[in-house]
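I have placed the structure first, in the form of structure tokens, so that the comments after it can refer back to it.
Of the protein chains in this complex, one is absent; all others appear in place.
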Amino acid sequence: MNDTVTLEVFRYRPEEAEEPTFERFRVPARRQWMILDALNHVKDDLDGSLSFRWACRMGVCGSCGMTVNGKPVLTCATYLSDAASSRDPVRIEPLHGFPVVRDLIGDIRDFIAKLKRVKAWIVRDDEKPLSEGAYLQTPAELARYKQYSMCINCMLCYAACPIYPLEPEFIGPAAIALAQRYNLDSRDAGAEQRMDVLSRDDGIWSCTFVGECSVVCPKNVDPAGAIQRYKLQATADWFKSLLMPWRGR
Amino acid sequence: MKRSNEPFFWSLFSAGGTISALALPAIVGTLWIAPAFGWLEPLDGDDLLALLEPPLARLGVFALVALSLFHWAHRFRFTLYDGLQLKHLFGMIATLCYGGATALTLMAGYLLWSL
Partner (left out) sequence: MSKSYRLYHPKWYRRRMPIFWWLRAWSYTRFITRELTSLAVGYGAVLLLVSIWAVTRSEETYEHFSDLVLSTPALVLHLLVLAALLLHTLTWLNLAPRAMALYVGGRRVPDALVLAAHYLAWAAVSVGVVWLLTRGTA
């Protein structure tokens, strides 16, 4: 039957069962539907208890990340027909690497905590008062970090990274890319503080450049590239502090 | 908050990876594959000793061997940690990998020095 598509959805309802199950739903095979539309159809018409996150439905908020047919994707940006043509029934699971709270919802507070640790904001020694006007930045200065500012915190990179589930302490691709976004920002003065957080065994040194994070990133942030570039920086810094210890931190 | 000393090992890994990537294929091909096919005369003992006579050559070979070994040590350590989930054996693995690399490097240094 090709006017419907079967979804095989991960269900986890801790109040009912200890172990998760997969439940099948048959949804209309609408040409213009994304996976998210199919899930909303399930929730509206088939089973209102299905729980999942979504918001903007246009690929900018980063809420709807899930594992579809084994790959981490934004469900609002993945066509139902594409998923069905690669595997039928379409398997939908929560993002890998995160503990599952319920159904398709993962606990992402680890990531939020890491964003805070990495100080993903402009750090300055002195704040200019509003009366003195805005911080000015040339297009060239913007170009240095712009790619990393595209991150929408969707965590697909954490789901794709094989190291993250093996080492939950690993600070992770997005956190490092965002740290770099601020390190490379001409208005920022927090690079030293961030290096204390990043140049640790649970920071960049857990990364082995698998590269899958950059492959799945929907915004072409290239966190893998950010991490490798930071490794070079951290190494240069390590040698400098070894050979020239008088350089103040 | 203490920063890791991993950069030291990573720089050995990087240097070793680069030097082995650039030089080893040609060395393996020229020394051990082409002669086995009969495309080249195999290098005999005197030729090898003559090649290793200049101190610069000995230094170059030492750098190649040492850095390649430490490249292997670092990379294999992480492969065991992640590939076979043996991170809890980190003491034994580190000793095996870096200890092995150090021992062989010292042997290389001794051999090349005493030529």
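Just so it is clear, A and B label the chains in written order, and each chain counts residues from 1 on its own.
One rule holds for everything that comes next: a contact is a pair of C-beta atoms (placed from the backbone, for glycine too) under 8 Å apart; a residue touches a chain by one contact, two chains touch by 3 or more.
Quick caveat: nothing in here was measured; it's all calculated off a predicted structure.
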{"item": "Candidate in contact with the missing chain, chosen from A:D185, A:D222 or A:D237", "value": "A:D222"}
{"item": "For chain B, the residues touching the chain missing from this view", "value": "16-18, 20-33, 35-37, 40-45, 47-52, 61, 64-65, 68-69, 71-73, 75-76, 78-79, 83-85, 104, 107-108, 111-112, 114-115"}
{"item": "Touching residues on chain A - with respect to the absent chain", "value": "12, 14, 20, 70, 96, 99-101, 107, 109, 113, 140, 143, 162, 165-166, 208-212, 215, 222, 224-225, 228-229, 231-232"}
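Please note the rule applied: only the chains that are shown with their structure count from here on.
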{"item": "Length of the line joining the C-alpha centres of chain A and chain B, rounded to whole Å", "value": "37"}
{"item": "For the chain B and chain A complex, residues of the former touching the latter", "value": "1-8, 10-11, 14, 78, 82, 85, 87"}
{"item": "Complex interface listing, chain A residues touching chain B", "value": "162-163, 166-167, 195-197, 199-201, 203, 205, 208, 231, 234-235, 237-239"}
